[in-house]
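Take this structure, written in structure tokens, and hold onto it; I'll ask about it next.
As you look at this complex, bear in mind that one protein chain is not there, while each of the others sits in place.
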Amino acid sequence: MTDETRAFAGGARGGPPHEARAHHTGEAHHHHTHALNSRHPGHHHLLQVEGLSVAFEGYESGAPFFKARRAFVPVLHDVSIGVHEGEMLAVVGASGAGKSILAEAIMGVATQGERIEGRIWFDGEAQDEAGLRRLRSTEIAFIPQSVSCLDPLMRVGEQVRGVPRGKGRARREDAARRLERQRELFARYRLGEEVERLYPHELSGGMARRVLLCCALVDEPRLIIADEPTPGLDLALARAALHDFRSFADGGGAIMLITHDIELALAVADRVAVFHDGTVVEETSVASFASPELLRHPFSRELWHALPEHDFAVTSKTVR
Amino acid sequence: MLVVVVSFVVFLLVDLSPVDPVQANVGQAASLSMSEAKRAQLEAYWGVGEPLLERYGNWLWGLLHGDLGTSLRFDEPVAQVIAERAGASFALLSIAWVGSGLLGFVLGVVAGMAHRRWPDRLIRGWCFAMTSIPSFWLALIALMVFAVALGWFPIGFATPVGVAQADVTWADVAHHLALPAICLTLVGVAPVALHTREKVIEFEAGEVADFCRLRGEGPWQGFWRHGLRNVALPAITLQCASVGEIFGGAVLVEEVFSYPGLGQAAVTAGLGSDVCLLAGIAVVTSLLVFGGNFAADVLYGVVDPRMRSARGAAGASKEGPLASLVDRPEDYDVPNASTGEVGRGGTV
Partner (left out) sequence: MVAPFDMARERSPHAPVIVAPSAHALPSRRADLARVLALGAALVLLLALGAALAPAAQEADFLAKNLPPSLAHPFGTDWMGRDMLCRTVAGLSLSASLGLLAALAAAGLSLILGCVAALGGPAADALVSGAIDVVMGLPHIVLLILVSFAFGKGFVGVVLAIALTEWPRLARVVRSEMLQCRGSDYVFAARRLGQGPVRVAMRHLVPYVLPQFVVGLVLLFPHAIIHEASLTFLGFGLPPEVPAIGSILSESMAYLSTGAWWLVALPGAALVLCVLAFDMLGRSLARLATRGGAL
């Protein structure tokens, strides 16, 4: 354990917290700089990930066909990232760089032949696979990229409500609560009552977006991880979606927004984690993108140069 | 349309046969001794000397009027033979069809959910073994063990030998039906189970199941809520489409058990050069297959909301070329090495 992680773990156990003092915007800590909205209630991050590595089983590359053994091929390595309450963190990286894998790994969901290693704390408590599974149904919600994640054969309302918890009477009460909550959310997000009875393929792009958001909000989570929520939406809808996220964060929740769109990230997020070559190379406040001198990693500076207002100085390696 | 083409092919094949229809129809001895009038009548029926298409037209015309000719072996109108036989076969086929469908579906779900763990290995191994076992051998072994050695079941036939038709009880019928039905069910389980298993694995690797897990639903919870209906649809479709295969098994099983069904009649007709009966059975079974496929299509249209709103859109389950070739599930998923997203979307 490095000094840093030990210090962090100490904080998590309630020992002398290293985050006891207030942070200032731009101040460096835990490999990252803070933003105005970043808060540390309870003296810890809402979500803290340290040394997260993800590998998939593959054949050794370079070896002759029949000699190639099966080995774990790393896809993400040594990712450290933290999300505070009240803030919106954008994870920015090229398409296909493994950002979606990162999101699922943080939530402890692995596919066949996938190995996840690392340390994850939520609200100051270290989590294992079982802990993450509990969190998935209560504290952390995921918003997928597209409506194709919904069951094509089930009506939207029932899917938004999800599975009631508990047994017997408690289960019935939870089901009733979910129904009420779903109606309330639909009303809030301008989804008509008839939408409940539609099937996913009958939803328009904007409706689908809001339905997925409702899915996430039914359980009243504290952290929402959203995977590329805006592609395919027109500008007004994209803005509306991001406005919804913003109000969730302002209400004390936290958002981890995964996107390939640096402009979008800078427009709405409080902080940006730059994802490159299978890891987070830099986690910094949006304010740091005011000038390349404030950015530490060469790739972040490339991103800065790639912004339209900075004359596309490095066009060969733009993120998009 | 398809049925017409199939019936033409059937007629063509029967017609190609080197046996003289008249002689074959009445047998060597009878052919010599029968009267000129009878011979002329038969020749007229078979249209000896007429062109193929005309004969086919006549046959098809008769077919449409329910006249399938007269069976030589049973000396009755073919339609009547088929109707009698179909009754016995119907019980056998429907039990095997429903039984293998249910059992296969359950086994496939269990195997798919336990992907690569021991229940999966066990069920998959058993299914591969079952697909390698000829159904007639399975029937022979069952007959040998349960009927000959243990004496639990009768050795054959649909009713007790030497008992008048009126005295046969339902218990007798069930007793005679049991062993062939069990054999036929076991034969039919493997394809459904393997297909279901593959669909379950596909579902579990797909976005919908992923989202269920990300919402904190347990594996069985997610499957019960979403997987079941998504997987049941292709399974029922396959089962509808496999009516023909079940019938194929029935031919062999009925032959072993001397069970007087349609399958046994087909074998008798083929061996005895009973052309009318063979052609009739072929047409009837092709209708059976057609009916199965039609039912599957209708079912899809009724159950799947996507098909309901957008009829005629591309089929819901597009399978890769190898999926149709290896009619059994792939043992392993493919890593999609060309993109950075290893392991995603790499299902075959």
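By written order: A and B. Residues from 1 in each chain.
Note that in this section a residue touches a chain if its C-beta (ideal position, glycine included) is under 8 Å from a C-beta of that chain, and two chains touch if they have at least 3 such contacts.
Given the structure is predicted, the values throughout are model-derived calculations rather than measurements.
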{"item": "Option touching the unshown chain, where B:Leu52, B:Val98 or B:Met144 are the choices", "value": "B:Met144"}
{"item": "Contacting the left-out chain in the complete assembly, out of A:Gly192, A:Gly205, A:Gly252 or A:Pro298", "value": "A:Pro298"}
{"item": "Residue numbers in chain A that touch the chain omitted from display", "value": "1-2, 5, 28, 31, 33, 50-53, 56-59, 65-70, 78, 80, 105, 108-110, 112-120, 128-129, 132, 282, 288, 293-298"}
{"item": "Contact footprint on chain B, counting only the chain that is left out", "value": "2-3, 5-6, 9-10, 12-18, 116-117, 128-129, 131-137, 140-141, 143-144, 148-149, 155, 243-245, 247-248, 251-252, 255-256, 266-267, 270-271, 273, 278, 281-282, 285-286, 288-290, 321-322, 324-328, 330-335, 343, 348"}
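Basically, only the chains that are shown with their structure count from here on.
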{"item": "Chain A-touching residues of chain B, taken from the complex the two chains share", "value": "115, 205, 207-208, 210-211, 213-217, 221, 225-226, 229-230, 233, 303-306, 309-310, 333, 335, 337, 339-344"}
{"item": "In the complex with chain B, residue positions of chain A that touch it", "value": "56-58, 73, 75, 96-98, 100-101, 104, 107, 109, 111-114, 133-138, 141-142, 144, 146, 148-154, 162-163, 199, 201-202, 215, 219"}
